[in-house]
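Only one protein chain is missing; all other protein chains are in place.
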Amino acid sequence: MSLLYFIDLFGTAIFAISGVLLAGRLRMDPFGVMVLASVTAIGGGTIRDMMLGATPVFWIGDTSYIWVIIITSLITMLIVRRPKRVAWYLLPVCDAIGLAAFVGIGVEKALTYQDSHLIAVMMGVLTGCGGGILRDILAREIPMVLRSEVYATACMAGGSMHVGLLMLGLSSTSAMLGGIAVTLSIRLAAIRWHLSLPTFALNR
Amino acid sequence: MSLLYFIDLFGTAIFAISGVLLAGRLRMDPFGVMVLASVTAIGGGTIRDMMLGATPVFWIGDTSYIWVIIITSLITMLIVRRPKRVAWYLLPVCDAIGLAAFVGIGVEKALTYQDSHLIAVMMGVLTGCGGGILRDILAREIPMVLRSEVYATACMAGGSMHVGLLMLGLSSTSAMLGGIAVTLSIRLAAIRWHLSLPTFALNR
Partner (left out) sequence: MSLLYFIDLFGTAIFAISGVLLAGRLRMDPFGVMVLASVTAIGGGTIRDMMLGATPVFWIGDTSYIWVIIITSLITMLIVRRPKRVAWYLLPVCDAIGLAAFVGIGVEKALTYQDSHLIAVMMGVLTGCGGGILRDILAREIPMVLRSEVYATACMAGGSMHVGLLMLGLSSTSAMLGGIAVTLSIRLAAIRWHLSLPTFALNR
């Protein structure tokens, strides 16, 4: 379980970086950069906890998340102008790892607060996608998660596998690992082959 | 009271449809459509419950709301391209029915958690208008509810009638029905005669 905690903090750092990069395109001041990084990294889990009534929300009880965001944001602002030194092409892959962990953690947490498997899958998707949606709202963009890429769809598949394995009687840890594997595989496949679902378009 | 529950689910379905139709104009993928439908249908009540401390929020305890949203969204995506088969002009009328029920439910729920009639009216308006405001934020539009149409104003009038009748000593059910009748009448009149309040405009 301490491996999962490590992956959770790793995902927090990766999501924070994606917030910093968007803030840089919008010419924010250093504080604005921190806000956008925080919203991206812990926004989904925060909404989840407020809906479940799991308050104070998770990062109030364990400030490691905030320190990870602060340190990651500072480092990213310092090194981001030297693109040759950093393997930026690894970012989507790291994002997929963090996303898969966030979904698993969201499903698990939802099941400790209520019994419905349907709600658990929703909370997993919210934990994974909520931060990115809030980031795009703050940056005044229509959330990309909603428009294309097999992103939320991957979360939904992984969350469904997670609760499906629980219903089959697998242990909590095995079920979570199965769910994480599904989210991660679909997301990596979508990145590699540029998969996306057909969009639903109306001209009205 | 089971009639009110039915109207509540009916309003949830109608609000979900309005989310699906906006998602279609924005060319969202099927998951994005579901998110926008959910936010529109249960967003207002969710914020109300989080502010009141009524957690877990209402749709976590009763998943009927989520199933109504999922099924309504799927059906809408399937039939929306055949406009001749569907009486779309009924949508604003159905929306008015759902809105009136949402306001009544919001006022009633607020009064079970605290005593202020002022707060109860605010929570009624929030339950009715919150989802539409969140929908428009996600779609990157300035919420129409805030700009024109006698929409929120109808909610405020209905909510005030509801608490006014309670203060006059009427039963909880009678007061709610009176409030719902006011919200519905004003909203239908606004649709029929294109009523809107004068806007407050500054050139600074």
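By written order: A and B. Residues from 1 in each chain.
Following the convention adopted for this analysis, a residue touches a chain if its C-beta (ideal position, glycine included) is under 8 Å from a C-beta of that chain, and two chains touch if they have at least 3 such contacts.
None of the values given here were measured: they were computed from a predicted structure.
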Seminar exercise, completed: Missing-chain contact, candidates B:145, B:165 or B:184, resolves to B:145
Exercise. Which residue among B:14, B:156 or B:182 touches the omitted chain?
Worked result: B:156
For this session: Determine and list the subunit B residues touching the chain excluded from the picture.
Result: 50-53, 55, 113-114, 116, 118-119, 122, 133, 137, 140-143, 145-148, 152-153, 156, 196-204
For this session: Just the residue numbers, please: which parts of subunit A touch the chain that's not shown?
Result: 20-21, 23-33, 35-36, 46, 50, 53, 55-57, 59-61, 63, 66-67, 77, 80, 137-140
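One rule holds in what follows: only the chains that are shown with their structure count from here on.
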Seminar exercise, completed: Turning subunit A onto subunit B by a C-alpha fit takes a rotation, in degrees to the nearest 5, of 120
Exercise. Which integer distance in Å separates the CA centroid of subunit A from that of subunit B?
Worked result: 30
